[in-house]
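Some notes on the structure that comes next.
A single protein chain has been omitted from the complex, and every remaining protein chain is retained in its original position.
Let's look at subunit A:
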Amino acid sequence: VHDDLKEMLDSNKDSLKLEAMKRIVAMMARGKNASDLFPAVVKNVACKNIEVKKLVYVYLVRYAEEQQDLALLSISTFQRGLKDPNQLIRASALRVLSSIRVTIIIPIMMLAIKDAASDMSPYVRKTAAHAIPKLYSLDPEQKEPLIEVIEKLLADKTTLVAGSVVMAFEGVCPERIDLIHKNYRKLCNLLIDVEEWGQVVIINMLTRYARTQFLNPNANEVLLEEGEEKEFYGSDEEEGKEEKVEKKKPYVMDPDHRLLLRNTKPLLQSRNAAVVMAVAQLYFHLAPKAEVGVTAKALVRLLRSHSEVQFVVLQNVATMSIKRKGMFETYLKSFYIRSTDPTQIKVLKLEVLTNLATETSISIILREFQTYIKSMDKDFVAATIQAIGRCATNIGEVRDTCLNGLVQLLSNRDELVVAESVVVIKKLLQMQPEQHSDIIKHMAKLIENIQVPMARASILWLIGEYCEHVPKIAPDVLRKMAKSFTSEEDIVKLQILNLAAKLYLTNSKQTKLLTQYVLNLAKYDQNYDIRDRARFIRQLIVPTDKGGALSKYAKKLFLALKPAPILESPFKDRDHFQLGSLSHLLNVKAGGYQELPDWPETAPDPSVRNVEVMDAVCCHGNCNSKRVGERSSGEERRTAKKTTEPRSESESEEEGKESSSESSESESESETESKEESEPDTEAKRNAKKKVGVSNGLELLKLFWHSRVLFVCILPCSAQTISPTFSSLKTYELLHRLTGEGLAVGYCFGRQPFVRDPHMVTVQIQFTNHMDTEARNLRVREPRLQSGMRIKEFPEIEVLPPGETVTTVMGIDFCDSTQAANFQLCTHTRKFCVSIQPPVGELMAPVFMLENEFKKEQGQLMGMNEIKETLVLGEACQSDYAIVQRVTAAANVGQVPCGSDQEYRFAGKTMTSNSLVLVTVITKRDRTAQLTVNCEKMVIGTMLVKDILHALSQ
């Protein structure tokens, strides 16, 4: 066998070898066994021809497990490859080596993985991460050393490695949540740049992580629910409850929790359905109730994808729509069913429509259902009838209409439709049988025509249960059934027995003989269930001499009031599985499924996520400040800052020397950081852009806005605008809820550079709709501005659903004055005159400069341009931290690193005219301080002094 192939493999010609390998691979693909060629193939592992080599690898990986001894011959080739200077060859050698499932080489693999984990090339490190689960599945004993490698790779800062190592983490040690702490913020920040498959894995893992580390943002909701339940069962413990509620501190979201939510949100726009689903499940499990809705639109988008995608998404939407009905209400029509949908999609859409039905939407949903009942797909029609039944139980108002509709269906020509209706009607009737004896009569007549066993059984049960409502018909039905007893299906037989027993108890005069006849038939039935039932019933209802202690209770046993069945969604409570998972879809725990933990009662120590390493990549020379910032490291610098806060002075001094651009950002508060982090790359670019515009001596080496690319630019020493250090985010009111007739609008100064115009102040506007109808077409109209002032309005907000909040951004050029910008805010029905008046501190942007530059500039702004004031520092304003914080809160200025510990310097630049604003605070021993403001715009200087004075003396 295969001698020709062996010959070809042994030849000297690459083309023959290649041909042979191609034929072998084709055999493998067809599932034919090619293992007898192993010796001939393995010889070619070191072949020069790259395609031959690749195909040999493919073969080797497939058959090595069966030919362990021979496979060892190839190992030395790979070991050589691991040392190759070309990173791609190193990676490919490791990839194949780790795929060979031969236990004897485990130590070699382990070594190779360890080496590769500290390789210079991120691509090799990525391959190492991939190799970890391979080795683990081969030998679980290696877990501990492998965890060490994982820990090392988790600390890696490249996007290339992140997804793969988290994958390895999930495969090997998902319980070691402690390994994530230090890498949490980094992972959040890298996420958007990781390849799509890695994103899915990371998001799923972070969902679990967040569940162990943060507090439930919806705790109040849970409490409320609990409270309601308590009330229901009695109010004994009411007082205790209240105490508990009072003890509960107001909920504040951990900034890290917020970071995760914010950084995953843009991924809802991914083209990859798995990524979108991962974000949606993260929001469902982690976000405050009001924010979960943002994922709805993206999920609805996935419904236009392949039917398999729809299938999975609809399963998840079905679960979500039970818990968070509101989020999909506006998309109701997107769940309408098309005649071309596969059956399983139709059934799931029905499920969602049923879950979404409310008093307001039920009429259009029922009209839609009406169309579905006429479909040719009978399984789907049956599902629709069940859905109608569920709507009827959930929404009392439409119960009678539904019931009437279903009764009409009883005269349908299709037996399946009739049968399904009978089953559903039976369930509905149980809720209020008294009013519907005519329906029961109608159904009794149907028994002659309906052949579907389940339907027959349902009718019989109904007649038996409510025999008092149909006293004349019931015995007659029993008579007919006794006749056909032997030819009935088992479930029908059981119900005939039931009916007989019930009639015997209520109307023994007419039915005694019939019952005994039926019981006798059942006694000799083939099915033991039926024989048992007959024996049991006979003992119970027919009085015998021996007494039978139970027979006097027979009536109670058979005719007890039975609670109506609750028609529940099969998706109820399925959210205890992590959404989007295989386990959720199957509603069974799949192997390797990691439980989604419950929120902790109290949050674990958040400081575990602090990162101590200073990985400063900033440095500056005397006249050239060079900034090399990779996005992730930039982030880390900021987070690192957090840990050392409030810092001792010596430290800050040291840092000041080390890197001035850094200390300019120091002392910033966690809030600010998280704000900034959301858009670091945009800022970077904007800044860079400005630099291009502002100074000519600027050399832009390479600049990409896209964060994947690190950017390097060399800047001259002239003052550069830098990112703001403090976002006070004090919210001002633009439109009160009452004046706005339910529309509340607030604004704050975002302190981010406005994208489209560097002279504009960014104003964040937040709309909240308190009305119960949606507000439409929110937009700006007729700005009335002072001359020179300009306004860049926000894009029109088309719809704001009730209860929702939306934030948008507009830019205003205030012309360096505190004059208010007046304009009209319009909705589709109303318009409101509003105005935004900026505090003087918001008219500037922070500027980075060094102390000597500062002093030089200050020297040029003396006399009229300098305003000095002495003040007494406020009670709470003693520490360094407090002073910096107060000043930066009052004005959008950046701190200038200072040598002395009694001096604080801040620099900024007005938005429109780019005039410098220099602020100096010098503290004295007796709690007094001297405040100096230098600015060529005297009005601004004066006002700013006033504001800062106020801030510091409070």
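Annotations
What we mean here is this: a residue touches a chain if its C-beta (ideal position, glycine included) is under 8 Å from a C-beta of that chain, and two chains touch if they have at least 3 such contacts; residues count from 1.
Here is the rule we use: contacts and distances are computed from a predicted model.
Considering only "AP-3 complex subunit mu-1", "Sorbitol dehydrogenase", "Cell cycle control protein" or "microsomal epoxide hydrolase", the record for the omitted chain gives "AP-3 complex subunit mu-1", by its UniProt protein name. The residue touching the chain not shown here, chosen from A:Pro133, A:Pro217, A:Pro758 or A:Gly941, is A:Pro133.
Of the listed positions A:Asn86, A:Ser118, A:Thr731 or A:Thr928, the one in contact with the omitted chain in the full complex is A:Asn86. Screening A:Ser76, A:Gln408, A:Gln878 or A:Thr928 for touch with the missing chain picks out A:Gln408. Of the listed positions A:Pro288, A:Pro342, A:Pro453 or A:Pro783, the one in contact with the omitted chain in the full complex is A:Pro342.
Hidden from this view is one chain, which touches subunit A at 13-15, 18, 22, 25-26, 28-31, 49-51, 54-55, 57-58, 62, 65, 86-89, 92, 95, 98-99, 101, 121-123, 127, 130-131, 133-134, 137, 160, 164, 167, 192, 195-197, 200, 204, 266, 269-274, 276-278, 297-298, 300-301, 304, 306-309, 311-313, 333-334, 336, 338-340, 342-344, 363, 366-368, 370-371, 374-376, 398, 401-402, 404-405, 408, 412-414, 580-583, 585-586, 588, 590-594, 679, 681-682, 704-706, 708-710, 755-756, 795-796, 798, 809.
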